[in-house]
Every structure is written in C-alpha cells, then in structure tokens.
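Missing here: one protein chain of the complex. Every other protein chain is in place.
To keep things simple, chains are lettered A, B and C as they appear, and every chain counts its residues starting from 1.
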C-alpha cells in the first residue's frame, strides 16, 4: 500500500498496520423479508420497482432499483438515546416531549450518534460458564457472570470501549420466530448486569439477541430494566441482533470496533452493520 | 487503552495506532425528509409510529420507535453490481434475468458487498485545477484532470483502494433541488475518466454528486457511461452523494477508508455512512 | 331530498329510492397495525409523521398526517386479473411478461377494475347447511352446498352480479393469527365450487376468508385452484377478507353491491371497503 509523502507519519503507521493484514468480522445480520424481528416494529420489506429490462436506454444500459420499508429496530441495529424514556425523561433529564422538533427527535436522535472507531471487547459469557453453545432460554446473565468472563478472558472493558455480550442465542436467528423468544424467554443481562456495564463507562453495549434484555419465559417485554440503566441513566447506546458467533468461534475477545449508523434525522435508532477488525500480521 | 495478554501483538499494534489518536471524518449526508434525491427512486420518509408517552409501562418506562420508507439510491449510498446492466448483462457477463432468485438479485446484490477497510485516496480535482470551490455545472472531469490532481497531491490510487473524486458540487446539497441538477447539469467524470479509474483497479469510486456521472445541462440521465465502465465492465462499486467538503477542507488526501453497507438481500444498493480515518498522533 | 328540474326523471327515481330509506352494510374490515394477514404480503403499517401541535400555523391551525406501508392483498381487498397466472398466461391467454410495462401490470392491473354498482347475492352456506355459526376449519364448500344454499335462500346469482360466499370463518378475524389458519385449515370453495361460480357468469366473487380458497389443514397455499378457475380461466375478480357477519345476521341475501377499488396503476390488487345496500322503505 503506497503512501504519499504528504500523509502524516502517524496515518502512514495506521495504514501500515492495515497493510500488514487485517481480518474483518461482520457482526451484522443479513436483512431479508421474513427474518425474525419484534412485532412492535414495522417489518422489513423490500421490492424492486424496476428490474433490468423494464426500461432500457438507447445504448443498451438498464438500471434496477429498490423500495424498502422498515422500522429502525429490525435486523442488527443501534438504539439512539431518544429510544427510551423513564418517567417522561430521556438521558440527562431531558424532557421527552421537548426533545421533539416538528415530530422528530431533534435531540438525542439517531443522527446524533457519532460513528464508533474504538476498542471493542467481546465477553463470551457461555464459554466462560462452561456452556459454549449458549446460555439457556431466559437465563439472566449476572454481574458475577460478567466478572467471571473478564477473569477467564483477561479482557476488561475500559472507558470509551464498546462491550459485546455474547449469550449464544444468536445461533437461533436462522430459526426465525424462536429467536424472538416470546414464549421460551431469552437470555441476557438483567438490571444488575447492566449496572456492571455502566460502571465500566463504555460507550455502547451490544448483544446477540433482539431485545438485549433477559426476557423471562412468557413475560415478553413487560419491563426493560437494562434499557433504562444503559440508555436513560447512563447514556450508553445499545446494539441488538448482532452476529457474534464467528467472532467467538475464532476466540477473538479484543478488537478494533467499527460502527457507522445511518444519520437518520430524529429517529430512535438505525440499522447497522458493525465490524470487528483484528490484525493478522 | 489496555490490551490483554491474549490479544495478538499485531492487533495490539493496530489498537495502539488508534489509541494514539485518530480523527474520523464523516462522509455521509444526514437523511432528512425532503432532502435532494433523484425522482427515479422512492423518496426517503420517516415517521414515529410511537412517541414517548403513547404507551407507558408499569414502571414508568416508555419507548419511541420509527417507520421508514425509502429507495436504496437516496442519501449517501453505494451501488451494488446488480444495479446496472448493459445489453442484458451484469458484471462478469452474468445474465441480468438469471441473477434474480424469487424477485431479488441473489447474485451481485447489496448483500454481496464486503465491508471496506482499506486505503482511501481523495482526488480534490477543483483544488488541483485552481478552482477550489468546485467545478462548474456540467463540467466533465477528464483523464488529464485526474492525472493532474494525482500529480498535484502526490497520491496515486493503488489496486484495492477506494478513490473519492471531489467535484465541489457537494456544497449544493443544502440547497435542495439544485443539487440534483437536472437543468443546470452536474460536474463529474465522463467515460474516459471512468476508464482511468478502472485502470487503477480500485474497489470502489465515490463522488460528491447524486449520480456520480457528469450530467450535461438539461440532458438528465440519458446515458450513464461511468456506471457502465465501472459497475458493468470493471466490477467497481460506486458511492454517491458523499460529503467530501470537510475532508478536502482539512487537506486530507490519504486515509483509512471504512464503509459497511447494510446487507440488504437482493437489493441493488444500500444507504451508507462512509468514514475517513486519519491518525492525529 | 330535493331534485332539480334538470335531473332526468330516471335519476330522480333512483334518488327517490334512496331517499325512501336505505341501510348500508359495511363489508370491509378495519385496517389496524397487527391485524391478521398473509405473511406473503407486506404488512400494513401506519404512523403519523405529524401530529397536532408539531407545527402550528400563525392563526392557530395545525394539521396531522399519515404514512402508510402495505401490500394490496391485506385487509379486505380485491384481486386484479394480473394477480394470478397459469403456465405463464394471465386471463385471456395474455402472456404474463408482456402484460408488464416498465415494471407494472399495464394490462389487467388494478387500475383496470371498473367500479361495481350492481346486484349482489350473499350465499350463506353454513346457515343453509344447518351450522349457522360457520363451516369447520378446512371444510370444502362444494357445488352441491352452493346449490343447496341457493335453494334454501331463493336467490340465484345472475350474470353480471357479485356473489359473496359466507363460510362463517370471518368471525375469527378478531382472533388474529388463527384467522389466517395455516395450521388449522380454512373453509372455502374448492375447484368445483369455483366452477359453479364461474358458470353463473358473475363479475366478482367474495369470501370472508383471507385466501378465498379452501385450505386443507397444514397445507398452506400449496395450490390455489379457485384462483385459477376464477381469475385466470374466467376473468372473475376475487374479493377477500370481507366481513359478512352483519349482513348474514340480518338475513339479507340480495342487495345493491358497491365496490370502488383504488385505481392503483399496474398493481395486482387493491384494498377496498365494499358496501351492501338495501332499501328500508
């Protein structure tokens, strides 16, 4: 990778690190019509208004294009701080009604999420607990579990990092409805686990489930304590429906985390395709 | 930024390069209702089906969410190779009809675009041509212009890089309809400029205009030679409606380029928020 | 109801018939987010991009508005002849590919359905069969059943009429998913019943189920013989997901039928709200 004399030496060093060989893990799910998602959000739909051949230019050229309809909390996505309020207040005590401007969350909307390019840590909880396939349905990942995982891995999240909590539930994404887990329950961190995350002052926390939360069997989304602790109380973004299986399978616990949400003005979240980058030099 | 004993030394070096200080340039446009876009594609629309207070959980928690409708060639976006055909063939001679599976581009669709994490080069053409504000409407950026820019900057794109061609037209994005430029024309590379890009074997080429192409005044999208040369003949992705003003303003011509398109199954493109990263160590 | 000297005497007679008192039965289902529908079609979603107060004009006026995303075969709807083909042919032997123009069904699309204002006949099959609550799941309504119903009611459909076949399954619409009936099966006319309908040369046939067809338990939409017989072979429109309970409950078997589909250019169907009008003079 040639670098020019005009590039600062430090950028050259960054590019050199890339040139030496990196491996990029794709942590996002493919978006397909019919994929599992919460019924609380508009379903992902896609169609081709125009296919090749529908309209051909005089030189033989033809373009196909798309039409998409969706919620922002479908597929792999990030929650903006405008997503959840408690007692009428968003993060920082901001009044939820005042955060609106003309019907969109001018304050704390998805457009205010800065792209992330920082250290990431995967906490492979089921591996640390001796059940590497995954935690069972409805299992609550506790503070103790998270500490045990840090100890087992030797990787503690630092301030400004992004922490990804693997439950193993992501392996069920391909099954469809069972992934949502309304009846079975879904494993995840509860209120105390969320506090542990917040104490580490990370900028975002991700999981391989659709709701991040631990859902008790049959209880659905009655209460969402981790959302309250992270989004409202701590200003920590939540990333959901991540694919953490390959990363965990490769034994990668520490990496460069990259996430660049769409700057959807006034929205409460954005679909994303996060990346974990490791050097293979 | 603490790194664990378990991380490979090379990843530690990559993270160290980040820790030393990076600056991230946001090359994506904010998505807002009413932003300029081609009338050939479904307009971006957004609404909040639920706002805070519409439904409050027993503990005082409340969630707001979104509904979005859009094309994939609106806002800052990347064209998949399935987007354009010529004489019924996609890149690699693939029959455009056969690339479909059940009504979606199973082959060469947006889901087949690998995330990009590589060297990027900005060619600030108007700066090199002595008109830093921008090329005039309808100006064709020629092979000679591109060579002159490389010479002025000292940065030549290499195989596997992403090259971004600034025309300066991006400054008109905020004006709305004039940015689309149907009547005025829009500056951009023509067929020969596209061939120059292809000869450099880059993986993607971006621009600060909605159609990448040079559009002659009043001529609209009659023919799209750069799309044919890049997408069909060369298998090079096109990124459109980028915001290159800050990057150019900072005089950054070489950087780590990051782009992670949504893996929209079978689609012809994806909205994106590309990043340019430089070290500020 | 005053009529002017300029109105033709015959229109005056029509208006007099209305003035004497009519009762209008609403045969359409309310469209709500989450209502039961086939997963083969984009789900109905609705949001308010703007509510009152989001933007207030200088005189105190404010407008709220909507954003809708949906398929055309959701809620109460009519199938255009472009909806179903057999061996690549639409009704009249029209080649299905040639019926397209620029990606929409220029021929036989929903915009070609003339509004209906004609005699309608309700065939209350379960009432005639002695099970007025409804036919059981998966029951096939036969030619003999239809004849028995005509005999019991004394109302035979004539050429140009619209015939509505009640199965009683519509009472399950409020239950949600069970209405779709993938596992249980759904009652409806089979191939021979459809032929009986076609022999009566009606212009449209409606039912109180989502798919019109008899669906065997667990078999889903493997084959759709009634669609083939009616739409493809006979050019008879199909109306689905009708609410026929009130009409049946009132014992009305003959009425003025009114249906005015949206003229959606090139679409394969349209949501509708059909009416049955009877005189109460």
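Note that a residue touches a chain if its C-beta (ideal position, glycine included) is under 8 Å from a C-beta of that chain, and two chains touch if they have at least 3 such contacts.
Owing to the predicted nature of the structure, the values given are computational and were not obtained by experimental measurement.
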| item | value |
| --- | --- |
| In the full complex, displayed partners of the excluded chain | A, B, C |
| Contacts of chain B with the absent chain, listed as residue ranges | 34, 39, 42-43, 45, 47-51, 54-55, 69, 100, 102-103 |
| Chain not shown, touching residues in chain A | 33, 45-49, 51, 67, 69 |
| Touch residues of chain C, complete complex, unshown partner | 1-8, 10-11, 13-15, 17-22, 24, 26, 28-33, 40-42, 46-49, 51-53, 57-73, 75, 82-88, 90, 96-97, 100, 103-105, 111, 114-115, 117-119, 153-156, 158, 160-161, 222-224, 227-228, 253-256, 258-269, 271-275, 277-281 |
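By definition in this document, only the chains that are shown with their structure count from here on.
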| item | value |
| --- | --- |
| Between chain B and chain A, distance of the C-alpha-averaged centres to the nearest whole Å | 23 |
| Where chain A and chain C are represented by their mean Cα positions, the distance between them in whole Å | 43 |
| Per-residue multi-chain contacts in chain C, two or more chains | 45, 47-49, 51, 69 |
